[in-house]
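Heads up, one of the protein chains got dropped from this complex, but the rest are sitting where they should.
So that you can tell them apart, the chains are marked A and B in the order they are listed, and the count of residues begins at 1 in each.
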Amino acid sequence: MNELLLQGLVNGIVVGLIYALIGVSLNVIFGVLRVVNFAHGEFIVLGAYGAYFAQQLLGLSPLLAMPLVFLVFGLIGYGLYFLLVQRLSRSNDPEHASLLVMFGLSLVLGALMLLAFEADSRSLNFSLEPPFLMFGNVILPTTKLLGLGVSVVITGCLAYFLYRTMPGKALRAIIMNRDAIQIVGVDLNHLSALTFGLGLGLAGITGIIVSMIFPSFSPFIGQDYTLIGFIVIVLGGLGHPIGAVAGGILFGLAEQTAMVFFSGTVAMLLGFVLLIAVILIRPAGLFGVQNLR
Amino acid sequence: MSDETRETRIEAQNPLSASQKNPEKTSHIKSLIWGGVVTLIILAFLPVPLFTTNLSFMFYMMLWLTMATSFNFVAGMAGYMPFGYVAFYGIGAYATGVLYKTFGLPIPIALAGAAAAGVAIGLLLAPTLRLKGVYFGIVSLALAMAMKLIISLMPAKITGGSLGLILSGANDPTMAYYAMFIVLLGALAAGTWLSMSRLGIALRAIRDDREAAEVVGVNVVRTRLKAWVMATMFPSLVGGVEAWYTNAIDLESSFNLLVTAKSIVYAMAGGLGFLVGPIVGASALYGIDQLIWRHFPTLNLLILGVVIIALMLLLPRGIVGAFAQRFSRFRRFIP
């Protein structure tokens, strides 16, 4: 029993970091643009397909596909900002308007993937030598370890970017006070488009990690990831990058340990219970600021 | 814009508006228009079973009219965007099915139970009404998915498990059709009452500026709770009546996010905040939706998504809203 629990905790950290990545990219987008990216899950799935086709067509390993997917998704995000997001800021209720537009985009992307890739699930042809490591009785597949490593590195890079570099600090400044930044004379449009690109690029990379770790993916699972992302950012605090990391790991741990003792459905439900508890006790999320209520 | 130019604009425009001389006529004309619309709806739907046995098209049209109208209570009048709206539809369907099939109660009582279940869940979720803006929307979505999980975890003896429930023995499409008709009339009546009552004024004030409403004495939480309870009752009834009409209930279709999506699209295409908005929107788009659905089922979702994006970018206030903006002196006549 103890090994099982330990196994669950380890899985929880691996999965939790993926959730954290989803949450951080959602939160960066929300924090800067006030856009809740309802289509995030679809971009994650697209990232997984990206890795799949990079492997099938170009013979690229998923790790090598990462910079490529990041770049491509980043460019798409940069363009989509000007196509969809920018003009929403003039609407009476930009937050709801953006939520709906992104919801529409998620339907479109889901349907397009279904048309292009068909409904059956795919899996990446990816394995490492040795396939797993044993720590006592805890089995650790090396692909998961690699995924864990990549997630940590990317979260680290992102943290460095946000807290140590000038553009990152500018982003956080916008998150904290959108009015002030306009006075300082930063090109808000350019920065916003870059942020959206960054968010989608991260979603793409998340998708690759997902394709490495989970056995298969299909066009249908996008909304599940979006939902997970939503739970994570509500747990951690809307618009709070570090909060999302904590929220993701917390949710991953809860889900995976519950999986050890109960079914997958109960594990998922536990996530929702966690969400409700946080809303009731700390409506702004674990790390959020008060005025989100 | 400087004050001067705006003031001259107002000065210049006002003498033009016909109602200026007799403003009290305004609300009279408005009620007449609304009365006409309701009469039209009654005439269009009431006699259908006399002419044909193929009720499906008109039945689902009433269904979406009701869903969009009651969605407007929360989204248009209270300013919430409940993405988990489908939860109430699903709960209504399951409550009806379980009460009828598992507990052997007659359909009318099962439907009453569905409404009660919807309102009860609505009250249970009342704490989320404190949440602001999109935050409410995404939490509501998460909770809808949680409801689905909870029902899937209930014993199959009660809910039919993954097979769902078949309501054999309840088959009576004509009665179900009229039940939906009554629910639709109920939703229209509730909308009429909301738009005239003090509750309606408080709701619209909150929608326009929540903090300003609070500052002039509106108790935001209590006001929103009332609208919320009203808005949860109708989708539950709709879900129940639909279950009766089709005689089948299953988790995937009862909790399909598309139910929310279509309610949003129809209500928004018409124009949130106007009584006639959801009616115009549902009437305009429902036929198109059916055509696409019949001929290109795979494209349905794609087109729905494109329509949502296009609406938000090009016609954010909907058909009626755009009309009201363009011809602002007629706006006061639009119910």
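By definition in this document, contacts are C-beta pairs under 8 Å (C-beta built on N, C-alpha and C of every residue); 3 or more make two chains touch, one makes a residue touch a chain.
Just so it is clear, contacts and distances are computed from a predicted model.
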Among "Lactate utilization protein C", "Aromatic-ring-hydroxylating dioxygenase subunit beta", "ABC transporter ATP-binding protein" or "Acyl-CoA dehydrogenase", UniProt's protein name for the complex chain that is not shown is "ABC transporter ATP-binding protein"
Which displayed chains make contact with the chain that has been left out?
B
Touch criterion as defined above, residue of B:Met180, B:Leu194, B:Ala213 or B:Leu301 at the omitted chain
B:Ala213
Contacting the left-out chain in the complete assembly, out of B:Leu55, B:Leu165, B:Leu184 or B:Ala205:
B:Ala205
Absent chain, residues of chain B that touch it
3-4, 6-7, 9-10, 13-14, 19-20, 23, 26, 198, 201-202, 204-205, 207-209, 211-220, 273, 328, 331-332
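Heads up, the rule we're going with is that only the chains that are shown with their structure count from here on.
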Let me have the rounded angstrom distance from the C-alpha centre of chain A over to the C-alpha centre of chain B, please.
32
Interface residues, chain B side, partner chain A - complex:
81, 83, 127-128, 130-135, 137-139, 141-143, 145-146, 149-150, 152-153, 257, 261, 264, 268, 298-302, 304-309, 312-313, 316
Partner chain B, residues of chain A touching it in the complex
36, 84, 87-88, 91-92, 95-97, 99-101, 103-112, 114-115, 223, 227, 230-231, 234, 238, 265-266, 268-269, 272-273, 275-276, 279-280, 283, 292-293
